[in-house]
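Removed from the display is one protein chain of the complex; every other protein chain stays in position.
Moving on to chain A:
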Amino acid sequence: MHGRPRKAPTPEEQRGLAEKAAKLRSLQSQFLQNHHGKIYTKEALEITAKLLEANPEHYTAWNYRKLAVEHNLGRPEAAAGSDFIDSVFAEELRVAESALKRNYKSYGAWHHRKWVLSKGHSSTDREMRLLNLYQRQDTRNFHTWNYRRFITALKSIPAEQELQFTTDMINENFSNYSAWHNRSVLLSHLLEEKAQGYFPKEKILSEEYEFVRNALFTDPDDQSGWFYHLWLVDQTVKVDAPMLVSSWPPHDYDFSNPKDCTLDDCGFFSYTAFKYNTGKFPLVLYFSEAVEGINASTVTFEAEYDIDTNLTWTPLSTYNSVSAQAWVTHLNIPDRKINFPKAYPVKVSLGHSQGIISSSGIPYSHRSCITVYIPLHDSQKAEGQKLERILWTDENFCNLETLCQKSNSLNSVLQLRIKEEIDPTAFKWNVETIANEIAHCRELLSWSTCKIGKLTLARLLMAHGAMMVFNSPDSLSMVHFAEVLELYRSLIELDPTHSQYYKDEYSLVFLKKVILLSVNYSCGVGWGEAPLVASSIESVLGYCHQYSDSTSLSTSGCLCLRLSNLSLSRIGSVEKFLWLQMLDLSHNQLRSIEGLEAMQLLSFLNLSNNKIGSFTALDPLRLLKSLEVLDISYNEIGSHTVDTRRYLCTSPLSHTARSDWNFEEFRICNDSVTNYWEAFSLFRELNLIQLDIVGNAVADDKFKSFLHKLLPGLKWLDGEVLL
């Protein structure tokens, strides 16, 4: 069934096909007449049976047969005895079977068979024989595997028995995705139920690693085994329950405590338009995976100051309205009258009541409690400030490395972690297992160049590193960033078709390295054995700058992370940068900015000279309510005639479009606003003061005047002062 080349039909074959088509057409028109006339006689059913034998993919015909069954079961004969009912269903099974003989990959026929059997009138004995027949014909046919799961559930065949079946199939030919997949499904159930002989999980998984290793070593280029291996790694690495990873403001970070070195002084809050403009302060919770159920009852507050407990939480996600990795709410900023010097503490508690669950259905089980300090309203600073135009030129930035004490304070922020109670022995097996897999992978790669082996090694190394660091941050020297980056570099060359994926992974690892190393740098761990971190240029400090434009007072001293010219194609490690207000990502290869939506304080963003292809790719910006300055110049917006992203995102038909939007208001000349729909839905929700869009195909005069209308607060458009 696999790897058969397609051949052009010969003239005779074409004639044959034409004849067949004519016959089919006549059958079809007869059938449709019956269907419209709701005729369900024996003769009419015979016509559909013939039609479906010739073309098993005719969905309408299958549905007609279902209607016919319902109709016939309502006839007086049905009440008389079960023989009649049985014969009706038997006939359906016969038609489905002869259709399957013609094409055993027919969705319609398999579905119809399932439908018949789910009615519970037919014996399932024949089904296993049928399955064995079809599974011998094509051992990888996922339709039959799918149907097998349905039948085994119906017949309550024990999972152990089915597991043995997958073993047999894999032994016969391990190049069988369907068998490996079913194995993972069955094992998931058995492990979850802790069925006899399937406990402890660690023992079973170790055996499975050995089993699949035979496939990986026998034929490393066959991907089906690696696919199962990936599942095993996931079972080993995955932390069952979601966790709170970071927050804004950081846990236990007192803005007013001199010991912590006030963030204000080192430029964290040099520009804080957000809180003063709105009178609200954002509180962000960042989880290890997307969760739902964050609300006033699952997250509780304790504060000396009377705060509004009925807060609204918003998921920070562009495509999902119920779950997200990051959630935000806004606290009221109390006025100065309260008896706190600069900030007041708020205790945030999670997990004390049920309700928070991960997207895979696992509840948040850690009882976490963090204390955040909310800075107080500084009216003197807040008023009378006037923003000057931001210029992203090098002379306006001063590297933070030279400003020693400030870098210390930055590090102390990055170091902050939410303390979890961890049993140091809990991950022992997991860490050892991954280390063992790394050793095997390295051995395999020592004599063969196998793309998927390299990718797996890179993933294993990162997973191992993450577990080590999770257990003890001091073990950072164990993370083999250089090796992982090298693996991705070689994959980009070896496998050009998937280079974009490797580039994305490279970017994520690179960012992780930059952040984790800086943490360690400040921890004072000796780097004697780790030559890759000789200079702090490797750490985040090398990328932190202070903005110091002589003409602007308000923005001066603002801290900026400059990650430009790094060939990044993706953003990651956002949880460490929730405090960031100014970010320069120019001169990279970004196509998407997914993840940026969690940076709720972000006010200045430079995305120029990237590969952003559409406004929909900028969707995360809609969630950044504090964004004022945006540079998206020299991207590819408007260059691609078909914007495939738009089908994933908000559109005029989507429910997220607000009814109070009056599109007509923004009509330019004779063009409808729908031409600029993506731009409209993005900028409509932003309050930009400065925008650079030059160097994009979309940015013509007409578009600029559209933007001018749409953004009344805009002061600078492509450097021009707007009046």
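As a working rule, a residue touches a chain if its C-beta (ideal position, glycine included) is under 8 Å from a C-beta of that chain, and two chains touch if they have at least 3 such contacts; residues count from 1.
The definition used in the following text is that contacts and distances are computed from a predicted model.
Participant: If you had to name the missing chain as UniProt does, which of "Mitochondrial import inner membrane translocase subunit", "DNA replication complex GINS protein PSF2", "Rab escort protein 1" or "V-type proton ATPase subunit F" would it be?
Facilitator: The missing chain's protein name, per its UniProt entry, is "Rab escort protein 1".
Participant: For a quick check of understanding: of A:Y64, A:Y147, A:F174 or A:Y198, which residue touches the chain that isn't displayed?
Facilitator: A:F174
Participant: Quick one: which of A:H229, A:H440, A:K503 or A:K704 touches the chain that's been left out?
Facilitator: A:H440
Participant: Specify the residue from the set A:K66, A:K105, A:R149 or A:R213 that touches the hidden chain.
Facilitator: Selected residue, touching the omitted chain: A:R213.
Participant: Applying the definition given at the start, please give the residues of chain A touching the unseen chain.
Facilitator: 170-175, 213-215, 217-220, 440, 443-444, 447-448
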